[in-house]
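Structure below; questions to follow.
The other protein chains are all here in position, but one chain of the complex has been omitted.
Note that the chains take the letters A and B in the order they are written out, and that residue 1 is the start of every chain.
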Amino acid sequence: MESITGLLTKIFGDGMSPMALLISGGLTMALIMSLVMAMCAIVFTWMERKVAGFLQSRYGPMRVGGFHGVLQPVADMLKILGKEDIIPDEADKALFMLSPFVIFIGSLMAWAAIPFAPGFIASNLDLGLFYIFAVSSAAPAGILMAGWASNNKWALYGAARGAAQMVSYEIPLALAAIPVVMATGSLNMNAIVDAQGGGVLNWYIVHDPFLFLAFCLYFIASIAEVNRGPFDMPETESELVAGYHTEYTGMRFAFFFLAEYANLFLVSCIATAVFLGGWHPIAGPVFLPGLVFLIKAVILVFLQMLVRWTLPRLRVDQLMHTCWKVMVPLTLLCVLGSGIWMMVSGELL
Amino acid sequence: MSDTTVTHGWEHQDKPRVQQSELLEINMGPQHPATHGVLRLLVKTDGEIVQSVTPYLGYLHRCAEKIAEGCDWRQWMVYTDRFDYLAPMNMNFGYAVAVENMLEVEVPERAQYIRVICAELQRIASHLIAIGTFGLDMGAWTPLLYCFREREEILNIFERLSGGRMLYNYFDIGGVRFDAYDDFAEEVLFMVHVMEQKIVEYNTLLTYNKIFIERTADVGVIDAETCYAYGCTGPVLRGAGVPFDCRRDDPYSIYDRFEFEIPYGQGEQGTVGDCWDRYIVRMREMSESCRIIRQAVDGMPEGDFMSPDLKKLVKVPAGSLYTRTESSKGEIGFHIIADGGSKPFRNKVRSPSYSNLHVIEKVGPGMMISDLVATVGSLDIVLGEIDR
Partner (left out) sequence: MTQYLRDIKDAVVSAFKGMGITSKHLAKKPVTLQYPDERWVLPERFKGFIINDTHRCDACLRCAKVCPVDCIYIETTGKAKDRYMYRYAIDYNKCIWCGLCVAECPTDACQHSLDYDHALYDRTRLVYEFTSPAKPIPCHKETRLEQGYYVPNADEERAKLAAKKEAELKKAEDETAAPDPSPDEGKVE
């Protein structure tokens, strides 16, 4: 935000009132974030297909746009725009139309507190991390609404499973980030990233063994949180047809799709900022911070894709078992362990 | 209608409210990704728990048995291709053996060996699909694509042999339609060599994956008694711990000349007869098929590939005979009734998937929806063969 407002004052001079500056800066940032989200969907759908393709001994899209089908997402987008917008007769129309936006906005709001580069953060909240987890838990509501409003049995199953899963996995997700908050002493995202400056050894992932474990747990929980990979309960295409978005077509479906890939990138960005040193490079001074951040996040996205295309899916009760009987105790252990570690090493007094 | 009282719902307001819940009826299929074709399962569920399953069939019924009455004996071979379209060679084999038994005709040695090689390659191809789609039902996409990759290699051999990639119409009554091409033996041996390596890869990628074991072990347990009651055969019966295989226990063609094991479920990861056992039986059968193919390629003689003393238009002597052979799905039986003419009087097919599928009615209740999908996947049904 600071860099944006700085830019705006440079352009328009000092004549802008602080209020106008805030509003115009906020709007610019929101626009940028929306574009980032849209780009996420475009880039990562292509990437997902290519990664899946090469993992499976095939090419993936090759024909649209010359080199390895780079324009495939654009073609898909055009196709999806031309689709008929179907609302089932028996559907709860208001909820049906609202739910894609609930999910989408929940995901969009979380982007406000992601620090991409020094000064490039939409809202430098002191409660940054807490805020991200809070707003991203709007998604289960959207999924429930979609499933219920579709008036389709498969969609209802998907929604019930999805809501249960996402509510459960919020807990290990947030708990896994707590050791970092303890180490930093702040929930502010900028502060968390700043604390990791100066080489790879200062990143929280190698801070202590418990934080490494916490990172692994965060990674697993984040896959579950975005309903992918071995935890794609709400969709389960081989069981529930298409889960909660069975009845959605055209642009409404595209919003779900957009939100899914935006969330995928979002959790990777959080992991990058919280555990992997944000914009700090492996060694040396800060150089092209935005790019460094992006590379780290994309590597995490790639890992998530690798997991998704390798592992079979868990059953719904095993999913809950994994969450409550494995992940939650282990994350608690991480909190306790890293607390003791910090106390012993004298960081936490 | 006159004496029925109209209820509005508020008459019972004063009475204590009775908690009522009803079962949710779901149609799984005919267009459902997990039903392997056009099967419709009427599932009644209580939340995630399945209370009853009823399979409804007939969406792929093509009257093949009735058509037989208008075809001559050779012509109907084309229709046997289309029963189990994932293992047409096995289907052809069953029908060819059945008619040859009626005719009491001697099939040349070379044809016998080519037939066995084809049938075993086809068994591998069919099991590859079974394993791949089972993995897909579990949510693992990649093994499916790897399985298809190896299957394509087998199909290439078949294409060179018969000209078709899916429906071969390669076996004929009294032999096979074309002789093996020049480097057939080398290609087959190379394929077997590749296959044996790939089985190791599948085992690492899928079989011994913890999530996969969790999803399949102790799930959909079908014991031997249930198998006998429902007439299950093939990997379902062997998965239940009964080492029964027509190839060994009721040998047809030249299977009595080969050495091979009958893999059967031992409950390594859970109970005997669970989904994992059925899966591993298929996996091990592929290795056994490789063994048979090696022996068959070694023993393949030169000579005729078609019985010389058969006329173009076959006339089967009057009578009836039931012949069973082992297809990749189980025991495929052809009950042939002939009236001495050039056309069958009645061809009755006993298809393995039909019997195997109906177990789902017995084992379905009480499991979760995900387990139902896993169990249907582990039965490896092909609807073309169920409905015919």
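Everything below uses one rule, namely that contacts are C-beta pairs under 8 Å (C-beta built on N, C-alpha and C of every residue); 3 or more make two chains touch, one makes a residue touch a chain.
If you're wondering where the values come from, they're calculated on a predicted model, not measured in any experiment.
Note that the absent chain touches A, B when the full complex is taken as a whole.
Checked against the full complex, the one of B:Asn90, B:Gln112, B:Thr142 or B:Thr271 touching the unshown chain is B:Thr142. Across A:Phe54, A:Phe287 or A:Trp324, the single residue that touches the chain missing here is A:Phe54.
One of B:Gln31, B:Thr54 or B:Gln75 touches the chain omitted from the figure, and that residue is B:Gln75. For the chain missing from the display, the contacting residue among B:Tyr56, B:Tyr208 or B:Tyr322 is B:Tyr208, taking the whole complex into account.
Interface note for the absent chain: among B:Arg160, B:Arg291 or B:Lys348, the touching residue is B:Arg160.
By the touch rule set out above, subunit B reaches the unshown chain at residues 67, 71, 74-76, 78-79, 81, 142, 149, 152, 159-164, 167, 169, 177-178, 181, 201, 204-206, 208-211.
Contact residues of subunit A toward the unshown chain are 51, 53-59, 62, 306-307, 309-311, 326.
FYI, only the chains that are shown with their structure count from here on.
With centres set at the average Cα position, the gap from subunit A to subunit B is 43 Å.
Of all residues in subunit B, only 24, 26, 32-34, 48, 135-142, 145-146, 149, 205-206, 209, 211-212, 214-215, 368-371, 373 touch subunit A in the complex they form. By the touch rule above, subunit A contacts subunit B in their complex via residues 52, 55-58, 153-154, 157, 230, 232, 236-241, 309-318.
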